[in-house]
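Accompanying notes for the structure given below.
Apart from one protein chain that is not included, each protein chain of the complex appears where it belongs.
After this line comes chain A, so read on.
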Amino acid sequence: MKDLRKDLVLSKFSHIYIERDAKNHPNTRKIISKFKDATCIEIDHYKEVFCRGNQSIILQKESPKLILATKKDNFIYKGSEMCEDFGNLHFYYTSTIMNCFYNCEYCYLQGMYPSANIVIFVNIEDIFRKVEELLKSHSIYLCISYETDLLAFEGITSFVSKWIDFARKNDNLKIELRTKSGNFKAIENIKPLDNFILAWTLSHDEIIKKYEIGTPSLETRLKSINNAIKKGWKIRICFDPILYIKDWKKYYGNCIEETFKSIKLKNIYDVSIGVFRISKDYLKRVQKIRPHSKILAYPFECQSGICSYPKRYTKEMIEYVYNEVSKYIPEEKIYV
């Protein structure tokens, strides 16, 4: 982007759009109370704002707005084939928040949603009810932070705490919370759970600076991980997505070394490794949104609607990262 004068841009969440149905929900009142200067605008349905045509995701990332809504259907989804199920039979995910205030250049959400504004579904209790129904038939592995970074929003929503409470009451539910946040302190006083995995995505600081704008440094993420380990939480480390960039070996090698030299290994539940991959449709949209992106301009190969690096590069990257990780972590704990 050229010439965007930052002093002209309104602060994040300067405006909060509130669905009429969500207006009186206790979570709505709690969230609004945190943004005393925000302009609140009543809407009938979140899609009136979220799904407008021709929105500029790049500009909205500079000043994202909050949209408070109630989820009426699609409370829970079957896990995507593009995501690792870690050997769990009944793999699902759910979205209590759509979008994230981090600005990762490679993020598939830019291709998935028509807007960078953030939708919070305040009626989390309806999602709990749906999960409880499913739990009557079988145990569930549920990812709750795929389409957002739930821990980064904890100060606003307290949804992570609510999910932990819910998981505590349901032994046959295993939850994964994925994050890049350094906000473990928001839940540090909560007693850890065996069926709740805190999963941190890690990258080298050069990659964070260039491509994961607004996210905490590697050091901050590692501090959070160490604090979580001290408290007894199960930790998953994710080197995913691995990007095929110049000197990738150096970056990922250093990142893995720094990671495992600075955290205690005993509470590492497992490690996940994956190269950058994205659906063909999303890639087209993301490339249009960020025409000058060095990582998105790569001439990807597409197979069965999924685009990624050529097989030989994918293999080379996975093997390298796997070998580096296996210096510290037993192979049975490494998922590719």
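The rule is short, and it goes like this: a residue touches a chain if its C-beta (ideal position, glycine included) is under 8 Å from a C-beta of that chain, and two chains touch if they have at least 3 such contacts; residues count from 1.
Definition applied: contacts and distances are computed from a predicted model.
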Matching the hidden chain's UniProt record against "ABC transporter permease", "Phosphoribosylformylglycinamidine synthase subunit PurQ", "Carbon monoxide dehydrogenase large chain parolog without usual motifs" or "Nucleoside phosphorylase domain-containing protein" returns "Nucleoside phosphorylase domain-containing protein"
Given A:Lys78, A:His292, A:Arg312 or A:Lys327, the correct residue touching the omitted chain is A:His292
Touch with the omitted chain, as defined above, among A:Leu59, A:Met82, A:Ile213 or A:Leu265: A:Leu59
Of A:Thr39, A:Ser262 or A:Ser326, the residue touching the omitted chain is A:Thr39
Name, in rising order, the residues on chain A that touch the hidden chain in the full complex. 1-5, 7-10, 14-15, 17, 39, 41-44, 48-49, 52-56, 58-60, 62-63, 244, 246, 291-294, 297-299
